[in-house]
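Below you'll find the structure, written out as structure tokens, and then a few comments.
Moving on to chain A:
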Amino acid sequence: MATLDSKVPKGPLKDKWTTYKDKINLVNPANKRHIDIIVIGTGLAGGSAAATLAELGYNVKAFAYQDSPRRAHSIAAQGGINAAKNYQGDGDSNYRLFYDTVKGGDYRSREANVYRLAEVSGNIIDQCVAQGVPFARDYGGLLDNRSFGGVLVSRTFYAKGQTGQQLLLGAYSAMNRQIARGKITMHNRHEMLDVVIVDGKARGIIARNLITGEIERHSAHAVVVASGGYGNVYFLSTNAMGSNATAAWKIHKKGAYFANPCYTQIHPTCIPRSGDYQSKLTLMSESLRNDGRIWVPKSMEDVMAIREGSKKPTDLSEEERDYYLERRYPAFGNLVPRDVASRAAKERCDVGYGVNATGEAVYLDFKSAINRYGKEQALLHGDRNPSEAKIIELGEKVIEEKYGNLFQMYEKIVDENPYKTPMMIYPATHYTMGGVWVDYNLMTTVPGLYCIGEANFSDHGANRLGASALMQGLADGYFVLPYTIGDYLADDIRTGEISTDTAEFEQAEKAVKERLDFFINNKGTHSVDYFHKKLGKVMWDKVGMARNEKHLKEAISEIKEIREDFWKNVKVPGTLNEFNQELEKAGRVADFLELGELFALDALNRKESCGGHFREESVEQDGPQKGEALRDDVNYKYVAAWEYKGEPSEAILHKEELEFNDIELKTRSYK
Partner candidate 1 sequence: MNLTLKIWRQKGPNDKGQMVDYKVTDISEHMSFLEMMDVLNEQLVNAGEEPVAFDHDCREGICGMCSMYINGEAHGPDRGITTCQLHMRMFKDGDTITIEPFRANAFPVIKDLVVDRMAFERIQQAGGFISVNTSGNTQDANSIPISKHAADQAMDAATCIGCGACVATCKNSSAMLFVSAKVSQYALLPQGQVEATDRVLNMVAQMDLEGFGNCTNTGACEIECPKGISLENIARMNRELMKASVK
Partner candidate 2 sequence: MSGFFKSSIGRKVAMALSAFFLIFFLLMHVSINLLSVFSKDAFNTASHFMGTNPLIQFVMQPVLILGVVFHFVMGFVLELKNKKAQGVPYVKNNGAANSTWMSRNMIYSGLAILAFIVLHFIDFWIPEINHKYIAVLPEDPTRYFGELHHKFENPLRVGAYVLAFVFLALHLLHGFQSAFQSMGVNNKYSERIKKCAKGYSILVPALFIFIALFHFFTNH
């Protein structure tokens, strides 16, 4: 097995990035004009990268499958963005953010990358404020912070429950400025269907115009993939309906290694599933766990009574409730990291304490917070002896100000008022830490091909902390890639425009067209969704929150069967040269059907429990941590990067050993 070169610069951790930037090759401004860069995906990472690259002077060609960059799924991030600003004076620092992220990721991320992320995090906030992002402020006019799972400081900046939206609109506005200047050519409603490699370097893409169906060739000196995660491999997830892995998977098939696909985050606070027709799951921000307490009834009778509707959750006294996170993890309580909270909910529901008809829901209760805030507000208003009703009224107002939009969203979906009765929540697939392998420069194993944001594997290890996805996306796009890509492009200043009239483009285009033709001409029997749902079920049941060898092996063979069935029996209506949403879906599901298998293979290979990856065979057998996930640092302290070899199951494993020089490997304890 080959080892991978992460290209992490030498020197002390704290100086790596600074020293590296000082010595990196640069491209002269006059030459940047002659260099084209393709950016696939215009969410937080792609949008910020496109804007910054254009600002630096490169010609950027940006692609989005939606009608506008503003629609990217980054927009759905609710809670906030972390930055080590230490505005609250609670002891935060770059090192602490770095430490929390590595620990939160269960020691499976690359130290140097994470430290760089922490280093630039503060700058992101400066940048966004300068762009007019309306972050929440306190009465003194300074920026407000809140706290998120897995950390002991308040470092999360937020804009109500729409932080992702505001940050994305910030990046979008920066893009718009460059589009107006002609430095970004925006290709909305276009989907990248393959990358073109010329002489071993990424030199362009094949894209489909989703309105006309036309297949287009686009060339560039470098290609940046920022297409997001692959959570929709589960069919049901909190991802957008269109979120897909196609760009990432296509580059994997053309030589980019795919790393740690089994690291998937199951987010603890989502609205539970209500029926088979369900098309997606809705996330309730983790920030709710700042004020909400999670519980299930202590007794089975109460569970049954609630399910039958003869009892309401509000009927249960404090003694009759099991605040299981507070019970199991007194130090972090309801703010344990996501993977821990999700597994704890699953554990309660697996033994029968789920509170809705499907048996897959726990309560998230705001009553104590409403009371606490109500009393505080009453005091502030000079009322030393407030009535119960007054306390509730004032408390609800505070909660509304903090989470109003989330509560409204919940009420619209579930038709229950979460101010009056506890919310029901259950874990759902949310984010994928795994992704395309990249080195310190964010370059994949294909020269000139970069991967940023959720699409790459880099910074979150085996589990991502809340409010870190926005941080990573923007760090990659605004502050990292624009530097590191120059180092590569410095050699390309004399290349001149890349022609699309070459055999490589011809060949790639032909393959793309053949595949599309197949879909349209295949007279199958089942819709694309039929296969996607089947895949999703296998993934959730056998490669979900808890995994074991038997199930994973079954999953691998079942996914293969579904894939074979898909290629025989899929039915795609309509024609090639028109707006055809079923055709778009077919291509994406075809890729998920391959990715799912690699996912299960990776999970099978990693016989340890770490972060979002929980192997039932690997748990602490005794001691205070009994029953908790057991990591195996001796055998699995590596990044598993897979090389494509025709079939997902034949992928070759390459290991990047992780080194921890500035942080001590410990058992993650939130007790």
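The definition used in the following text is that a residue touches a chain if its C-beta (ideal position, glycine included) is under 8 Å from a C-beta of that chain, and two chains touch if they have at least 3 such contacts; residues count from 1.
With respect to how the candidates were assembled, all candidates are chains of the complex that A comes from, given by their letters.
What you are looking at is a predicted structure, and each value in this text was computed from that prediction instead of being measured.
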Practice item. Any copy counts here: identify which of 1 or 2 touches chain A within this complex. Key: 1
**Study point:** Interface residues, chain A side, partner candidate 1 - complex
**Key:** 48, 51-52, 55, 66-68, 70-73, 75-76, 85, 87, 120, 123-143, 159-160, 162, 165-166, 169, 172-174, 176-177, 179-180, 186, 188, 211, 238, 240-242, 274-275, 277-280, 282-283, 408-409, 412-413, 415, 478-479, 527, 529, 571, 573-574, 578-579, 581-582
